[in-house]
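As you look at this complex, bear in mind that one protein chain is not there, while each of the others sits in place.
Now for chain A:
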Amino acid sequence: TLRLIYTTTAVQRKNVGASGPEKYTEEFIKKQIEEFNLGKRHLANMMGEDPETFTQEGIDRAIAYLFPSGLFDKRARPIMKHPSEIFPEQRKIQWGEDGRPFHFLFYTGKQSYYSLMHETYEKFLNVQRYQDQLAAQDLPPQKEKKNLAGSRWLTKIELEEMLLEKLSDDDYSRFIQLLQKLMTLPCGDTEEKYIEKFLREVPAQLKKVAIEPLKYDERGVAFSTGEGARKTARATAVVYDNGSGKMTVNGIDILHYFPVLQDREQLLFPFQFLGRVGKHDTVCTVSGGGRSSQAGAIRLASAKALRSFVTEKEVEFMRQAGLLTYDPRVKERKKPGQEGARRKFTWKKR
């Protein structure tokens, strides 16, 4: 019987992606480092600077000067950095000439992760043995518990970078659980040093906006400044104490600068809210924007300045009233295919 054998006329395509990311040999990296150093000296000569004391900032400046680029993305512009920063760190060959691997857990696949687990478990066993010894001698000292408030465990990505290996979420959570278990025991000093390697500081997130203290000018009058913005208008306001409610904008009285009642009401709102309408003098400067946005900018600036004159409770009231919040609304961009930002072209049935 005849069997039909299927053949393809096209040659079997080489699967380019199957071998993984490109692997760089050690000689290749060394050659790159030599070329980088030579190039650095050439650059220094070209720019007329001393080749010995040519820093990375100098290189960046030289490249920006010699190869000007109008590309927006900084990462797309030409760079010249040390090869260790460009080529990602890779594992070198894990076995010697006779073929025997260097690490004893090589055949597991994830050698660094499992050796880390092994070491951590060993510390755990040591601590338990130490505890048993103390219990046998009837000396149970309460070791100080380490303060975990300002620290967090390593993230999975940081651990991957440390081990130079891919981890799964399961592996990572197991490792963190083991570390937490180790923490719960009354630890010894050596274990603390080992655990510190896996802790990172968390910067304090609560940042209360510091209210500036009152300043005094030559006449002895208390004053304070505030800055505000709305749309494209930028304003600064200086609020003086012991005043009579006069307000000046760019050297012009508000009655002449803002003919419309609505704008003057906006300016008065912070003072009216705090009940200090006729008590403060204000001198403002404003630029940019239109009539309404300038008014809003000066309102925000004077409210910020008034914080220094007023108790914390009233500051909280002002915040809740929305006097201290920057208004993020700006003009929305017009899109192609539409008449405006939202308005579409007239729809015609036929």
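Convention: contacts are C-beta pairs under 8 Å (C-beta built on N, C-alpha and C of every residue); 3 or more make two chains touch, one makes a residue touch a chain; residues count from 1.
By definition in this document, contacts and distances are computed from a predicted model.
Undergrad: For the chain omitted from this view, which of "L antigen family member 3", "Small ribosomal subunit protein uS2m", "Centromere protein O" or "Fructose-bisphosphate aldolase" is its UniProt protein name?
TA: Going by its UniProt entry, the chain not pictured is "Small ribosomal subunit protein uS2m".
Undergrad: Write down which of A:38, A:64 or A:125 is the residue touching the left-out chain.
TA: Of the candidates A:38, A:64 or A:125, A:125 is in touch with the missing chain.
Undergrad: Going by the contact rule already stated, which one of A:101, A:245, A:290 or A:322 would touch the omitted chain in the full complex?
TA: Missing-chain contact among the listed residues: A:101.
Undergrad: Name, in rising order, the residues on chain A that touch the hidden chain in the full complex.
TA: Residues 93-95, 98-101, 104-110, 114, 118, 121-122, 125 of chain A touch the chain absent from view.
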